[in-house]
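Take a look at this one; I'll ask things after.
A protein chain is absent from this complex, but the other protein chains hold their places.
As written, the chains take the letters A, B and C, and residue 1 is the first residue of each chain.
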Amino acid sequence: MDLLYDTLFNGLAIGSVLVLAALGLAVVFGLMGVINMAHGELMMLGAYTTFVVQNIFKAVLPEALFPIYILVALPLAFVVSGLAGLLLEKTVIRRLYGRPLETLLATWGVSLILQQFVRSVSSAFAIGLVVAVVAGILVPRFTPKVWWQQRWTPLLGTGSWIVTGLVGVVIASVLGEQRVFDQPWFSARNIDVTAPVWLRGSIDVGVVNMPAARLFIIALTVVALLLVNWFLQKSVWGMRIRAVTQNRTMSDCLGIPTEKVDALTFLIGSGLAGVAGVAVTLLGSVGPNLGGNYIVDCFMVVVLGGVGKLAGTVLAALGIGILSYVVGSGSLLLVWPAMPEGLNAVITFFATTSMAKVLVFALIVVFLQIRPAGLFPQKGRMVEA
Amino acid sequence: MADLLSSRNLRRWLPWALIVLVALVLPVVLPPFRLNLLGRFLSLGIVALGVDLIWGYTGMLSLGQGIFFALGGYALAMYLQLNELKPGELPEFFSLYGVKSLPAFWQPFNSPLFTLVAIWVIPAVVAGLLGYLVFRNRIKGVYFSILTQAALLVFFNFFNGQQKLINGTNGLKTSTARIFGELIGSDAMQRNLFWLTVVITVAAFLLCRWLTHGRFGDALIAIRDDEPRLRFTGYNPTAYKTVVFAVAGALAGISGALYTVQSGIVSPQYMAVPFSIEMVIWVAVGGRGTLIGALLGAVLINYAKSLVSEALPETWLFIQGGLFLLVVLVLPDGLVGWWRQGGPGRLIAMVGWPPRTATYPALDLDPQVVAEQDQLERSGGGQG
Amino acid sequence: MRKTSLRLLGGATALATSLTLVACSGGDKAGGDFDGEVKVGILHSRSGTMAISENTVAEAELMAIDEINAKGGITIDGKKLKIVPVEEDGASDWPTFAEKATKLIDQDKVAVVFGGWTSASRKAMLPVFEAKDHFLFYPIQYEGQECSKNIFYSGAAPNQQAEPAVDWLLQNKGKDFFLVGSDYVYPRTANTIMREQLKANGGKVVGEDYLPLGNTEVAPIIAKIKQAMPKGGVIVNTLNGDSNVAFFKQMKAAGITPANGYSIMSFSIAEEEIAAIGPEYLEGTYAAWNFFQSLDTPASKEFTKNFKAKYGDKRVTSDPAEAAYMMVYLWAAAAEKANSVDDNKVREALIGVSFDAPEGKVTVMPNHHVEKRVLIGEVQKDGMFKILEDKGFVKPVAWNQYVPETKGYTCDWTQDRPDAGKYKM
Partner (left out) sequence: MNLLELQGVTVSFDGFLALNDLNLQLAPGELRAVIGPNGAGKTTFLDVITGKVKPTRGDVVFRGRSIVGRSEHHISRLGIGRKFQTPRVYQNLSPRRNLELAVRGPHGPAALLFGSLSSEQRDRVQHLLSVVGLERQAQQPAGGLSHGQKQWLEIAMLVAQDPELLLVDEPVAGLTDEETARTADLLKQLAGDHTVLVIEHDMEFIRDLQAPVTVLHEGHVLCEGSMDQVQNDPRVIEVYLGSETQEDAA
C-alpha cells in the first residue's frame, strides 16, 4: 500500500511539473494552432526572474521577508515571460499565422537567441542593444519623409539598421573596456536559486513523506489550472478567445478585436511558461539550457493530450509522470518479485531514468496508433479543412 | 549589368557553376584540413537533399533526420571497428565495461558487403516503418514534426545509455581504423574520401532529380499542396510519403556514413535535437523545393558556422537564430529561390537602374509572359 | 510587409554585429620584448551545456599563459618566446572537439593542445592526436583505464580520487553504497572500479542508477535510494552538470541528508558547482579532490588571489582550474628543459618534470599522469571545503588494479617497447 501511495505521489509530482510546463504550450497550441519552440526559453526567463527577485530580497529587503520571495517572483515571472511572449507575437508570430511549420522554425530561432542572450548579456551589451534598437526606431522620424517613399527605401531601412547596429556595437565595446560594464549579468554558468527554508523540507502525510517543494508545485498547478479554466470559460476575454478559435472570420465580423485576442492568448501562454519557470527552480538547475530540458516532454504532453480540452493536458501529463516513475524506479519488480525471468530482465533493462524515457516515448507513439489525435481530439467538420 | 543579372539563363547556370567550382578548384587550393571540412559539408549536403525531398517537396517537416544519419554512421563505424581485428579480439572499448563476447547484432558487420548495404537499408527501413506508422494514421503537420523529434530523443537516449552495446556517449571512433591497410585518418585517405563524397553527392543529386522531375515528383508536390484532394483522385498518399521518407532516410544514412569517416567519430550527438533542426535550416537558407539549394545551403551554412566558431563562438547562436527568422520572414524561398525569382535584379532596381525592358514596360516582368517564354525556350531546346 | 520584413532583418543584423564587437572587446594587451612566439591550442566548450564548467578551466589556462608571458615567456635556445593561445570552441559536442583538434594541429600548427573536460570529448580527440602523433594536455579527473602516448593527464586518476575516497568512506561511514551517476563513460567506468573495490574490501553496492546528461527528473532515483537504504548509508555521486542541482535539491526535500544518516560523496562537485547549486543543499556532504580553495598553503592562496584579481572577486578556484593552471606550467617547464617546443621532444622531457603547483609539488610520471595530493573535504556553509583528511601525494595508476581485466597491467612510456602503454607487470 505504501508503495502505491508512493508511486501515486511521485507520479503526481512529476506529472504536475509537466502540467505546469505544458499548460501555456497547450493554451497557445490549442487555441491558436501555434507551436512555440521558444516555450522552454520563456520558462527560463521565468527562472531567471526568480533569481533576480531572490537577489533583490537578499540584498535590499529585511531577512524576515526572504521566505516569501517566491510568492513575489510568481506574478513577476508571469509578467516578464508574458511580455517577452507578447513581443514575440507582435514581431514574429503575427506574420506567420496559418503557417505552423514556419512558426515552429522561427520560434526555434528565437529560442537560440534567447539562450545566448542570457549567456552574453552584460551592462555594456544591454546598453548597446537598447541604443541600437531605439536609434533604429527613431531614424525614420528624424529623416526626410520622402526618403521613405522611394524605390530604395527598403535598402535604406536595412542600411539604417545596420548603421544603428554598428553604433550599438561601438558603444558596447567602448563600455566593455570598463570592468563594471563588461561583467556578464548571468554568464553561461548555472545560477543559484535557493528555495526558502519552508520549501526545502518535507512533510509526512500519512505514510508518504512528501517534499514541500513538490507539494507547493502541485498546489500551484491546481491553482493555475483553475485560473486558466475560469478565465477561458467565464471571463469576457476568455469567451472572445474561444470565439476566435472557433471561427476567426465570423468573430472579426462581430467586432471582436482578433489581433488583440491573439496577442492576449499568447501573452497568457507565455506568462504561464514563466510561472512554470519559477516552479522548476525548486527542483533543478537554473541555467541557459533549462528550456531544452523540458520542451520535448511538454510537446509529448500536448500531443498525447490532444488539443481539444485542458483535461487532456492534465491527463496526459499525469499519465506520463506516473509511467516514467513506475518504469524508471523499477517499482514493478518490488510489487511482483517472483515475475518470470524474461519479463524481469526486460523491466530491469528499462528501470533507469534514461531507459524509462525511451519506453515512455515509444509507448506514446504506440498510443497514437490507436488515437492519432490524442486523448481529447478537436472535433467537428473543421478539423481536416 | 542589370541586364546580365536579370537574365534567366544566368540565374539557371550560376548555382551550377558554383558547385562545379567547389568540386574542381577547391581541392587543389585548400589545405587538407579545409578540404576535409568541405568533404564533410558536402556529405551533409546529401542529408539536406533528403530533407528537401520530404519537406521542400512533400511538405513534411521531419525533425528526426539525425536518427537515420547516425544509423548510417554507426553501421559503417561498427564495420571499421571490427575490420582487421585478429580473430577473438574485441573492439577496445568493450573491455571497459567487462563485455567478453561480441554482442550478436555486431556479428553481421564483419562483412563489408553487408555493411555497404546496411548503411542505407537500415535507415531506410527504420524510416519507412516509422513513417508508415505515422502516415497511416494521417498524422501530419506539426504533429509529425513533434513525433519525429520524440523518436529522435528515443534513439538518442537509447544509444547514449547503452555503453555495453554501442559505447554510449563516447560513440565509435573511426580515424584510427584501417581499411585496405591504410589509416582512415591519413591525409591521402581523406583526399580519396573527399572524391568519393563528391561522386556520391552527384549520384544522390541525380537520384533526387529523377524522383522530383516526373509525375512522381508532381504527386509529392500535390501531397504538399492538397493531400486530401490527391486521395480523392485515387492516390494513396501514405504509400508516397512512406517511400519518400524511406528514401530520405537512406540518403541520411549514406550521408552519416560519409560524415563519420571524415570526422573520425560517430556518437549519439548526431542524434541531438538541435542538429536535426539545423538540417532544416540548411535547406531553408539554400532554398527549399530546389535540390541545388539544399546542397548549397548545407555547404554554406556549415562553412559559415565553422568560420564563426573559430573567431567568435559566442555569436554563432545569435547568427543561427537570426537565420531561422530571416528565412522564414524575409526569404521564404531561400537564396536559390530569391535568385531565381530575380531577387538581385530587384535589389539593383531599388538603387536606381530599372531593369532594361525590351517591350512594353510591364510585359517583360509579367509572370505569365515569362512563363510562356520559358516554355518556348524549352521546347526550342528539344526537351519537349 | 516587405519593408517591415527588411527592417526586421536589419534588426537581426544589428543584434548580431553588436554581439560580435562585445565578444571582441576582450583581446590581449600583453606587450614586452619577445624574440618570437609559440602557439598553443586551448580547446574547451565555450558554448553549449559544458560551457558552464569548461569556461573556468580555459580561464585558468589563459591565466597561466599570461603569468608565464609576464615573466618573459619561455626561453628556448636563449630566445624568449611568447606563448600565444589559439582558442577554439568544442561547443559541448564531441565530434566538434575532434574537428577543432585537427584544425589546431593542421591549420594553426600549435605546439600543444590544452583541452577537454568530458571523457567523451577526450575519447573523441584521442584518435586525432594519435593519428597525427601530436599531443594533448587534459586537466580533469577521469576514469583511468587509458594511457595514451599522445595525452598527458593532469587530473586525478581513479586511485588519486575515487579509490581513496571509497577507502575513507568504508573506514568512517559505512559499508552500504548506492552509486548514482550521469549516463556516460566516466561514471560508468568509475562505478565499475568502485564495485570491484567494494567487493574486495567488504563493502556492498545496494543500488546503482544513471541519469541522462542534463536530465533533471530525479524522483525515481531518490525512490530507489530510499528503498535500498531506508536507514541511511553511503551515496557516491558521479553526476555531472545540471543533474546535480536537481539531485541535491530534491534529495534535501526528500530527507536524504547527512543529518538523517546519509553520507554523500561527490566526485564532480567542486567550489564552483557548490556556488551554482547553493551551499545550503550541499552542506555536510563530502568530496575528494587534489586541491581545495581552502587548502592553507602560500601557493594555494597566491593562486586564488590572482584568479580573483583577474576574473572577479566572486569567483572561486577549484581542482579542475588548478589542474588546468598547473599543466600549462608543466608544459612550459618541459619545453625549457627540452630546449625546444617540438612536440616529440617536449613529450620526452615532460616525464619527471616538477612544478610547485597550488596543491604542492607535482611531478609528471612515466605513465603520463601526475603525482598528486589526495584530499577529502566536507562542504561548509560558506561553500568552501573543510579538509578532513590529507592523504599526501599519491602516485597515479593508469590501469586499474581492482578491475580483473586490467589487473597487473601497467604503463610506462620511458620503456622502449611497442606495448609501453599497456603491458603486464
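In this text, a contact is a pair of C-beta atoms (placed from the backbone, for glycine too) under 8 Å apart; a residue touches a chain by one contact, two chains touch by 3 or more.
Computed from a predicted structure; not experimentally measured.
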item: Sole contact to the chain not displayed, among B:L85, B:L116 or B:V243; value: B:V243
item: Residue among B:L172, B:L211, B:L312 or B:V328 touching the omitted chain; value: B:L211
item: Touch with the omitted chain, as defined above, among B:R231, B:K305 or B:R346; value: B:R231
item: Selected from B:I19, B:I119 or B:A222 as touching the chain missing from the view; value: B:A222
item: Residues belonging to chain B that touch the chain removed from view; value: 211, 214-216, 218-219, 221-222, 224-226, 228-237, 239-240, 243, 367-368, 371-372, 374-375
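One rule holds for everything that comes next: only the chains that are shown with their structure count from here on.
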item: Category of the chain touch graph - line, ring, star, complete, other; value: complete
item: Centre distance in Å when chain A and chain B are each reduced to the mean of their C-alpha atoms; value: 31
item: CA centroid of chain B to CA centroid of chain C, Å; value: 36
item: Sequence positions of chain C contacting 2 or more other chains; value: 5-6, 8-9, 13, 15-16, 19-20, 23-24, 46-47, 183, 210, 212
item: Shared interface positions of chain B, touching two or more other chains; value: 157, 160-161, 314-315, 317-318, 322, 325, 329
item: Residues of chain B defined as touching chain C within the complex; value: 31-34, 36-37, 95-98, 157, 160-161, 163, 168-171, 173-176, 183, 185-186, 263-267, 269-270, 272, 306, 309-310, 312-319, 322, 325-326, 329-330
item: In the complex with chain B, residue positions of chain C that touch it; value: 5-6, 8-9, 12-13, 15-16, 19-20, 23-24, 46-47, 88-89, 91, 93-96, 98-99, 102-103, 106-107, 118-120, 123-124, 126-128, 130-132, 145, 183-185, 188-189, 192, 210, 212-213, 403-406
item: Parts of chain B lying in touch with chain A, wherever the complex brings them together; value: 61, 133-134, 136-139, 141-143, 145-147, 149-151, 153-154, 157-158, 160-161, 228, 273, 277, 280-281, 284, 314-315, 317-318, 320-325, 327-329, 332, 347, 349-352
